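Of the protein chains in this complex, one is absent; all others appear in place.
Letters A and B name the chains as they come in the text, with residue numbers starting at 1 for each one.
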Amino acid sequence: MTTVQATPSLGPTRLLLRRVLGNATALAALATLLLFAGIALAAPWLAPFDPYQVYPERSLMPPGREHLMGTDLLGRDIFSRVLYGARVSLLIGFVSVGISAAVGVVLGLLAGYYGGLLDNLVMRLIDTLMAFPGILLALTIVALLGPGLVNVMIAVGIGGIANYARLVRASVLSIKEEVYVEAARSVGVRDRRIIFRHVLPNALPPVLVLASMSYGWALLSAAGLSFLGLGATPPLAEWGAMLSDGRSLMWDAPWTAIFPGIAILCVVLAANLLGDALRDILDPRLRL
Amino acid sequence: MKAPIKLSGLLCAVALLVVACSGGRAPATSVAADSGRLILSSTKPGSRLDPHLDIQWEVLYVLSAVYDTLVYQDPKGAIVPGLARSWERSEDGLRYRFELREDVTFHDGAVFDAEAVRFNFERIASLASRSLKASSLLVAVERVAVIDPFTVDVHLSRPDGALLFNLSLPYIAMVSPVAAAAWGGNYHLHQAGTGPFMFAEYRPGDRYVLVRNPDYSWAPEFYQHSGPARLETIEWRFLPEPSSRAPALEAGDVDVAFDLVPTNLNRILESPRHTVSTAYLTGQPAYWFFNTQLPPTDDIAVRKAVLYAADMASGSRAITRGVTPPAHGPLARVTPEYAPALEGLYPHDLERARRLLAEAGWVDDNGDGIRERDGVPLVLTVSMVSWGQSIPFSVLLQAQLRAVGIKVELEMMAHAVQIEAGQSGRKNMLFTGSSGYSAADSLKPFFHSDNTDRGFAFSKFNDPALDHMLDQAEVTLDDTQRTALYQQAQLRIMEQALILPIYDYALLIGIDRRVAGLEWRSVGLVPTFYQMHFRSEVEEE
Partner (left out) sequence: MGRFIIMRLLSSVPVVLGVVTITFALMYLLPGDPAASMLARSGASSEQIAALRVELGLDQPLYLQYFHYLVQVVQGNLGVSLASNKPVTEMLLEVLPKTLALVFAALLIAIPLGTVMGVTAAVRQNTLVDRVLVGISALGVSVPSFWLALLLILLFSVTLRWFPASGQGELRHLVLPTLVLAFGAIGTVARTARTSMIDVLKQDYIRTARASGKSEREVLYRHALPNALVPVVTMIGLQFGWLISGSFIVETVFSRQGLGSMLINAILDKDLPLVQGAVLATAILYVTLNLLVDLTYGAIDPRIRYE
């Protein structure tokens, strides 16, 4: 892993923004994400129907003028549910990435900065977590906590910690060797001040890249858990859960599964592309 | 996903079935022992499958072809001779004497006799709690005595009006004492019965293969032919994903597909090569228990209001495409003891629901759309399970009750968790669907006050009157009297609003038109494999 030098003159945020806006793919990806964020916020005004109101007599109507994406088994409007689903799915992504990043950064900082026994312990923990491939760790945690939206966010969040911790630890290790850190230490500046003033700000840019790249993963994992019946519980409008409902209806009413899937694909693809672009902009050498 | 449990729920249900099947009757003559390999699909790969141990569908479907029972039920539900030629009941109802057939041998060559019967009863008793169904069917049996080589006495601790019914279920299959003793814990891999088909191959998770028993000559008389079965081989393939069964049938991968999903039917119904038949199951329908000890469902006004406000019939039309009839009480309509008087007891009537709630003091004081009483909002906690149609019906209930100011909080529950929740009484409404068998087995375990804490009487309703009806019915040997008692009990249950009935179970079977002879022995949803065959060219017209 490599470090990223603090950018001296131009504020890093503005620089980043300028670069993103100059990259067509990144711009499109960002626009897609903003669009979905807008949908999530405006769902109550955009949705033609109450996503939770059932109309048994309108069960499984194909897409048409009134129901753009058709209706599900209970006659609920799929278009409205997809719109509302943006709220749930985007939120799950943010919260779980937030959990991964927060815990991972703290662990990585402590391990990297203090080293020694603490580092050893943290690394063994990380190694163990890494032994649970993909969604296995999240599955295990859901097995423990039981199904449910909050539990899925926690589970997916914990599932992502290891990557952040490793990344931050590596950054910290090399930042620690920098002259200005050595200097601050030698004049007796307290650890806490060094960490917050020097180490953390420099370790953050790669975290941002990782966060945007793992956002898609988090959303996919959460949707996958819901699909398996371990995530969002009915009647919540969540894309993965909607797909799960649609699964047994594929044969006679494929629209019940097709549209929620397209929504997931759009958001995940946009998040991944934005992540790639951010990595290229911030540090092409970063291999994530 | 949960097809397995769903099926056990469904099939465990005993059943009767009135099949509107395309049954081409076998020519009334006899044994056109044609060859043919019938391929059927059903749900779950079995686990350790032993009729005395397991409750899974394979016992009813697959193994019913491998074993015979002491008595059979004919398609009309009458008890007729099986391995027992005749029987008589003692005056006090405490002893049954069975005269056995003397011409029967097991697939492994062992002779079927009185000792074999005693061995089987004792095997079931010794399995005790490891036996998921068989031992519960024989609770009244005290001991079995061999009188002579082909006569046995079954002694009971109390009269049991359901004994013969229970003995006709494939769970009380007669297994070979030799094979069972020789293989012990691995008997399930080396089964030997006396039935028309022999256990040939079992690839776990993949298929069962049964082959014709060439020596079979003791078929019950209600069949139209005798001698060996007409099919040469029956092959069961597992298709656990419910929505994959209709495509498999349509593609010709299987000849008969059990347990189709109602929302998958369109293409099969349109296909000229297939027919669909429906079997309606006896015993318990799907329903929710109301917990009568946990507020707010301890208030009968709330329970009745829910019954008036919920329109489960509209759910049946949408969710199961009208395949499952709406239920009206604790027994499905096709159960002989069903009480027709229940129908119309709780019509869909939102006004009446609102009035009941208002009279009981439940009023929306703060304008949030949910009623309150003494500051406590009217919230019901309701369980959902992952099998059957529990989820869509729960969501429907939630939406319908919201209209009368009742808030429903849904929680997904695993089977074991739901049982624990039922016993500890921490939910207002619990979904149930694991059906019982006879009326007796569908009512007493679920409503008698003896079973409120440890058993399955999740209504927790302690009512001496109801207990008395159930106790009396159980030991009443006269059919008419017993039926009358069970009907009273059903009325009592619904008058006290102990459950919210949802729908009667129905099983959809897709059948290739070339296949003939699929009917049901009225009990246990046992298909008549013995008489099934492929239509000849001539018959096909």
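The criterion applied here is as follows: a residue touches a chain if its C-beta (ideal position, glycine included) is under 8 Å from a C-beta of that chain, and two chains touch if they have at least 3 such contacts.
All figures in this text were calculated on a predicted structure; none of them were measured in a lab.
> Report, in label order, the displayed chains that the undisplayed chain touches.
A, B
> Taking the entire complex into account, which one of A:L110, A:M250 or A:I281 touches the absent chain?
Missing-chain contact among the listed residues: A:M250.
> If the hidden chain were put back, which of A:L27, A:L125, A:A170 or A:L204 would touch it?
A:L125
> Where does subunit A touch the missing chain, residue by residue?
124-125, 127-128, 130-136, 139-140, 142-144, 216, 220, 223-224, 227-230, 240, 243, 246-247, 250-251, 254, 257-258, 260-261, 264-265, 268-269, 272-273, 276, 287
> Considering the whole complex, not just the chains shown, which residues of subunit B touch the missing one?
Touching the missing chain: residues 1-2, 4, 45, 47-48, 129-130, 203-207, 237-241, 243-244, 247-248, 251, 253, 386, 414-417, 419-420, 423, 454-456.
We adopt the following convention: only the chains that are shown with their structure count from here on.
> As a quick test, compute the distance in whole Å between the mean CA positions of subunit A and subunit B.
46
> List the residues on subunit B that touch subunit A in their complex, please.
Residues 1, 242-243, 246-247, 261, 263-267, 314-315, 317-319, 384, 386, 391-392, 394-396, 398-400, 410-412.
> Give every residue of subunit A touching subunit B within the complex, in rising order.
It comes out as residues 52-54, 56-57, 59-60, 73-75, 147, 228-229, 233-235, 247-253.
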